[in-house]
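First up is the structure itself, then whatever we jot down about it.
The complex appears here minus one protein chain, its other protein chains still in place.
Take a look at subunit A:
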Amino acid sequence: MTLAADERVAPVGPARRLLIRPELGAVVGLVVVFAFFAVQSPVFRSPDGIANWLDPAATLGIMAVAVALLMIGGEFDLSAGVLTGTSGLILVTLATRYGFNVWLAMLVGLVVALGVGYANGLIVTRTRLPSFIVTLGTFLMLQGVNLGVTKAITGTVQVSGLRRASGFEGANALLAGTIQIGGTSFRVAILWWILVTAVATWVLMRSRAGNWIFAVGGNEQAARAVGVPAARTKIALFMTTAFAAWLVGSILALRYTSVQANIGIGQEFIYIIAAVIGGCLLTGGYGSAIGAALGAVIFGMADKGIVFLGWDADWFMFFLGAMLLLATLANRLVRRYAEEVKH
């Protein structure tokens, strides 16, 4: 068997090895999109321009990376977008209406967010219902709570005035400040995004938990049969997504010092799209954190690039859909090509 098999296997070169990486589609997309905007707009390729489009990439990227881990683990979280709003609303409401210190208000927000993530994970693993449905339920419930509670407390659909709360300066500097690099000021969120991506990549590729994440997404029953704690892994993934939502919600609340009650709605699909562009399979078991981070950069570029070129911002949505289709097709072609070689 083995002798015959050896003869039938073509040598696999380094180029083909590279093609097997899930990030490939995102890297190609990144280069193409960057070239497209950079050629036409000098501002886009200037350090200030780069700082400008890295900013939306960072907040989206933190979420996309967490969502990518969850998708590799075989689940979706549609409540992730609204949860950023919930976390921000809790922070601003407690700090401005109930006299909480900003740090303490953030801690409460974290506990609530992790609680929602835990509930999502528990319901999905206990009932074996599709996470798409379960988190759609939490999504709608949170959307209602965000609006209902905000209206009941403030009489309007936003809470504001975080700047006057105690502890604001420190928290703002840590999560929403800027840093100077070579005369250009970059948002601190970019550092958090890089940190989250690095940690997520390490966990995926170099930790036992990473092996479990790929396994529960690839074939949950098989994973369980060899002793992988499948339910715990999935619950931890939902809580990771919730943690990311809390981080992003807090960053945005501290930056703008006010939160709209309807913030984050619709974002959940953008996270998923960024993760898919980054090479995640919708069916789970395959993907990359770096890919998702790169997918977020593509969005950041398009978001700001369209403005730099003076186009109508409505075109962003068209671009979003086109990128998703292209990336999915490219990923499929690449994967097929890579697997054909291996047979």
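By definition in this document, contacts are C-beta pairs under 8 Å (C-beta built on N, C-alpha and C of every residue); 3 or more make two chains touch, one makes a residue touch a chain; residues count from 1.
One rule holds in what follows: contacts and distances are computed from a predicted model.
One subunit of the complex is not drawn; among "Simple sugar transport system ATP-binding protein", "LytTR family transcriptional regulator", "Ion-translocating oxidoreductase complex subunit B" or "Tricarballylate utilization 4Fe-4S protein TcuB", its UniProt record names it "Simple sugar transport system ATP-binding protein". Of the options A:Ala80, A:Ala113, A:Ala189 or A:Val228, the residue whose C-beta touches the omitted chain is A:Val228.
Between the chain not shown and the residues A:Ser41, A:Ser166 or A:Asn211, the one that touches is A:Asn211. In the full complex, subunit A makes contact with the omitted chain through residues 1-2, 5-6, 9, 12, 202, 205-208, 210-212, 214-215, 218-219, 221-228, 281, 285-286, 339, 342-343.
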